[in-house]
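With one protein chain removed, the remaining protein chains of the complex are shown where they sit.
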Amino acid sequence: MSTLRRRALGLAAIAGVAALVLTACGRDGGTPAPEDTDGDAEVVASPGITDDNLLFGISTPLTGATAGPGNCTADGAIAYFGTKNAEGGIEFGDGVTRTIEIRKYDDEYNPERSAANFQQMVADGVFAAGIGLGTPTNRAWRDAAIEEEVPQVLVMTGDPLFNDREESPWQLGLVPIYQQEGAAFGEVLAASTEDHKVAILFQNDDYGQGYVEGFKEAIEGAGNIEIVGELTYEPSAPSLEGQITELSATGADVLFHAVSVVPRAIENLQKAQSLGWFPSWFLPSNTASPGGVLTPGGAVAADGALVYPGIYAVSFSAAAASPPFQESEEGQAYFAAIEEYTENDGFSFPHCVWSWIAAQILEQAFMEMEEPTRESFMAALLAIDGFEAQFLLPGGSINTTTDGLPAVQDVVLQSFNGRGYANVESFGG
Amino acid sequence: MAALTRLLESSWTRVVIGVAIGVVLVLLPLSSPAFTNQTITRIAVFAVAVLGLNIIMGYAGQVMLGQIFFVGVGAYAAAITVRSDWGAALGFWGVVAAFVLAVLVPGVMGLLVALAAARLRGLAIAMVTIALPIVGVPVAKRLSDITGGSQGISARVFGAPEWTGLDNDQWQYYVVMTIAAVVFALAFFLVRGKYGRAFAIVKENEAVAASMGISPYRYKVLAFTIAAMFGGVAGFLYIAAIQFTSPETLSFGHSIELVIATIVGGAGSIVGSILGGIYYVLVPQLTNAVNPNATAVVQGVIVLVVLFVLPGGLASLPRAIRRLVRRKRGPDVAGPAATERRTPEGITPGAGDALPPRENEERQNR
Partner (left out) sequence: MFNLNTFVQLIADGLAQGSIYAALALAIVIVNQTTGLINFAQGGMAVLAAYLGMTASNLLIPVVGSFAGIIGGILFAVGASFALGAALERFVMRRFMGGDPDTAVVATIGLLTLITGLCGLIWTYNYIPYPFFFPSGASFMVGGIAISVWSLTTFLTILAMMLVLQLLFRGTKLGLGLRAISINSRSAALSGIRVGGLLMVGWGLAAALGAIAGVLVAAKVQLVPDMFDAYLVYALAAVIIGGLDSPFGTVIAAWGIAVMENLAAAYLPFVGHDLKIAVPFVALFLVLILKPEGLFGRKVVVRV
């Protein structure tokens, strides 16, 4: 045989063998859909749940700029289920007791990675996923989750889309939508007996815009409120002092400070007073911590008096950094769990406590779900009403039954009195 | 040993290997799990992006830190077209229109930027290219009516059509791989031809190039525009694979990651672009499996180790092995100096080292 023919045959042989080998290997036709339970038919369990354990995935930033809150979003739940597993597990609504395994995935706050993480989670066989941080990072795989019918629940974003039951049948948000927090302050301000000039500083994305939208809606038509300045900032900007300087020249007596970056909030608290500007402040739930923000920011004078006429914040959970929390029995149990199951300190960001709350909500859903399927889980999750989760502020409860609202629906406006936060009903209170 | 070397170097062997790989790639998705297909699809997306970057950095020698900008613009062009009323109404042709726009819009932008910047020296071009993603993100947020703002746009139109009988991930795999293969083939012929040679000369010494009648300006603009267009294609493929884009897609950090992927894969090499794409996609996935908290540390270590052992990038592994083999054989075979000056693929240096030292010039150009 000539060299050419020999080589051509060799080529064909290789190609043929490769083709045979590959097509001979069967392929998984994707995840089997759970059958409808019709009377006596066998229920096929969803992936990720066995008679012993359930796998839950959390894709969240574990490194990078937002890794502080990101780590908290995973660690709270890990600590909670760590204790529950040590007690033997959770008794599900179908009578089987199972342990809960949380697996975390780093997405570096990059939507492309979070989309890839979702594909990985499906390949790893998670039962459900969620509790991750960020709007674009959660949006990146929202459509995929709907298509694959994988629950994407209790996500840490105030983006209203996740609470729209029609648009997002497999999703549920955890934290109040940004508009609601902004409106809470707007309502109180509008009801005030005095005239107010408001300066607004907000983050240039859906977070900041949501806060401002809610605030403006609540003050619409109120004759005593005038917005005298409105400036944005980029989350990656190294300093916001230029904005504070500009706003201080407006003569505003109220500063609506929709800022989510802790060091920037601290600097702004310092800058305003150094300029001789003493407005009342409105702070969002993630930058209102007395120990983490207000004290370093110099909002409290040496004698314990407030430097500013008022500091208001919207909150829905107890602050792990506050002494009452740390002295309480449940607080100590919380810190013990954090210490044992994670590397976190548990109090630097509120997301640790929020994640602990999310874990409790999951537990409620597990205890009610009657079949080991994702459908049953979602049905149980969306039927919780009046659940007083640990560390929710007194008077608040979890209600997942309302279309358009997340799991946490009660926000409380609080005012800082130099030592801690107390509920207020009216401005100046 | 000598026979094996001869066998490996013969072009016929290369063809056989190439065909075998081709067959595997075509048949693989039918039998492998969905996640593998999705991963390979994403690798192809970023391999194309790295390829574009390679054309301008590896072959033409210009530092370009804004490639992700063109990827992002391409992704947006594709997503907006596909989600628009007229695009959706056109169905399949809407997708084709999306592809065309994803190539043209970044291409035109790249051309304009290049026309302005190509007259500047290397470091200046670098800084201008840095400006693209950095200014691009706030602009994308400002144009929120078109771009959907910071929440991004979801564009799920790449579900497998009924008549193919394929699963979604398999369909996406074929679409992306086919387009990527075509792009790579185009690039291959580009660098083997007169353009590739011109790029190499411009890279080595612009004065020499000018004296030979090759206008450095023209070829830099050309390289830049091609890189931008490849970036745009990668953006379209990004939408096909990820089906979501947001201003975060264009951020500066990813530009740096693309440059890392290019160099680690092997600059000035077609195969290196593929390796770069593999690096970009697989390393974060692997580090997640090792320890999700330590992804940054592991990634940094991998970059340093790879570059330490193979300064020419992963694609230079065969060359490095050959040098090792030659050195073992004896001192009568003179190998090239330890510090490797990279010669782009397809360009054979003339007899002897007639090219002037790069040291002095590069200091100015950086």
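Each chain carries a letter (A and B) given by its place in the written order, and its residues are counted from 1.
In this text, a residue touches a chain if its C-beta (ideal position, glycine included) is under 8 Å from a C-beta of that chain, and two chains touch if they have at least 3 such contacts.
Every value quoted in this text rests on a predicted model; they were computed, and no experiment measured them.
Only one of A:V96, A:A222, A:A237 or A:V424 touches the absent chain when the whole complex is considered: A:A237. Looking at B:A49, B:I130 or B:A241, the residue that reaches the missing chain in the full complex is B:I130. Contact with the undisplayed chain is limited, among B:I260, B:I278 or B:A315, to B:I260. Against the chain not shown here, subunit A presents residues 63-65, 67-68, 70-71, 204, 231-234, 236-239, 241-243, 245-246, 248-249, 262-263, 266-267, 269-271, 273-276, 292, 296-298, 343-345, 348-349. Think of the hidden chain as still there; on subunit B it touches residues 57, 63, 120-121, 123-124, 127-128, 130-131, 134-135, 138-139, 141-142, 205, 207-208, 252, 256, 259-260, 263-264, 267, 293-304, 307-308, 311-313, 339-342, 359-364, 366.
What we mean here is this: only the chains that are shown with their structure count from here on.
Chain centres here are Cα means. That of subunit A falls 35 Å from that of subunit B.
By the touch criterion stated above, subunit B contacts subunit A in their complex at residues 12, 15-16, 19-20, 23-24, 27-28, 30-35, 38-39, 42, 138, 141, 149-152, 154, 156, 167-168, 238, 242-249, 254, 281, 284-285, 287-288, 292-296. The touching residues of subunit A, when paired with subunit B in their complex, are 7, 10-11, 14-15, 18-19, 22-30, 62-64, 71, 104-106, 108-113, 115-117, 119-120, 122-123, 135-136, 139-144, 147, 159, 161, 204-206, 209, 234, 343.
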